[in-house]
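Only one protein chain is missing from this complex, and each of the others stays in its spot.
For chain A:
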Amino acid sequence: MEGGGSYESGDLDNLKATELRLGLPGTDEPEKLPSMLPRSSKRAILEANESQSKRNPSEIKSLEEDQKPAAKAQIVGWPPIRSYRKNSYQAMKMEAETTGMYVKVSMDGAPYLRKIDLKVYEGYKELREALEDMFKCFSLGEISRMDESNVHEYAITYEDKDGDWMLVGDVPWEMFLSSCKRMRIMKGSEAKGLGSIP
């Protein structure tokens, strides 16, 4: 998907990605949003996407939006633009729709976390493949490989709205999207008791 593509290419700028963490993955810390795309590259990316029939300035814009510090409380009615107009702009509309779908993914043994946009995937299969790709570089083993006892080496789990850790794949995709707060790829041995992975 186009959005996913441009996201991956920005990794080198992802300072957060290179941060060494000693704490357990998933522990809370102040949310410092990384700079994923230098602003001037917006035009470059737009041009790169020219060949596609539908532009995605909205997705790029939404990535940029992530870098802004928590938005200043906007003054009512300023600047003086009718809401009719404000609500019509595609970029603004899409921004409203895509906010909130980014979740952190940690993997046991990996030195740093990743962040993914769940909306970009159509289902569990793609998600699994993407995670596989993403964490491949850590040579920790394949997420989908099984060990001798026919149990998967890793289990993909997620924390839901209630704070419980669940196995990814049990609930319908849409439900998963609306309840997943963050993900953790944990060693198979730790995942005992969570059931087998689809």
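The definition used in the following text is that a residue touches a chain if its C-beta (ideal position, glycine included) is under 8 Å from a C-beta of that chain, and two chains touch if they have at least 3 such contacts; residues count from 1.
Definition applied: contacts and distances are computed from a predicted model.
A.B. asks: Among "Large ribosomal subunit protein uL23m", "Presenilin", "Transport inhibitor response 1-like protein" or "Regulator of G-protein signaling 11 isoform X1", go ahead and choose the protein name stored in UniProt for the chain not displayed.
C.D. replies: Missing chain, per its UniProt entry: "Transport inhibitor response 1-like protein".
A.B. asks: Considering the whole complex, not just the chains shown, which residues of chain A touch the missing one?
C.D. replies: Within chain A, the residues that touch the unshown chain are 43, 46, 53-55, 57, 71-72, 74-86, 88-92.
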